[in-house]
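Note that one protein chain is taken out, while the other chains of the complex remain in position.
And now, chain A:
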């Protein structure tokens, strides 16, 4: 893994001790802004890994670097053992990405969207199976613009799954959904988790993290401030006193410590 070698590396099967994703000292700047600096974590195969943080903290920048759509200024990223910039094609085959607030053309029908995205991948899942997985088998002929918020989001997740990826990135999964919509999306994620797909969940909903997350990273002010399980987060902030703080209390205490400008008031 010396930096000078340019040989093609194939994504290989992971052993139990291998990380699905490693991020080391990631730094990415945009003109006039340091988006992330010193972001590091590693994600185990098959876990639901949550990335939390205030708005504008660099969460999306981090996952875009993982997906290979942004080139880091410095730092090292490995996805299934390969470099997402040098082996873009490989990584895109293996990483399904549900984008924050990406919208499809309103006139595009559900089944057409799935068939279209299936044509992009070398090993797509069957269209019928996918529609069943995301619970849209009765909506095949409906236009995207006519779907409810929850249905749109389930389709969007479906499109992230269509290439049978080993890693799925879900950005702002349930923002703007009603309680039923959120519930149906959560159930879908739980089913995926049961199949061994590694899930990266970008969120600022603590209830979502509590319910779905195995481990989490907090990114604030462009840095990873915490990496661990929800239980560890509560323990880290309770300072030996009362142990029944909610995850939200723990998170806010953590973010307030780091960056008092942004942590409060949500």
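Odds and ends about this structure:
Just so we're on the same page, a contact is a pair of C-beta atoms (placed from the backbone, for glycine too) under 8 Å apart; a residue touches a chain by one contact, two chains touch by 3 or more; residues count from 1.
The criterion applied here is as follows: contacts and distances are computed from a predicted model.
Choosing from "Transport permease protein", "Metalloregulator ArsR/SmtB family transcription factor", "YbdD/YjiX family protein" or "Fumarate reductase subunit C", the protein name stored in UniProt for the chain missing from the display reads "Transport permease protein". Per the touch definition above, the residue from A:105, A:128 or A:176 contacting the chain not shown is A:105.
Touching the missing chain, out of A:163, A:181, A:213 or A:230, is residue A:163.
Listed by residue number, the positions of chain A touching the unshown chain are 67-69, 89, 92-93, 95, 97, 99, 101-105, 107-108, 112, 115-117, 119-122, 159, 163.
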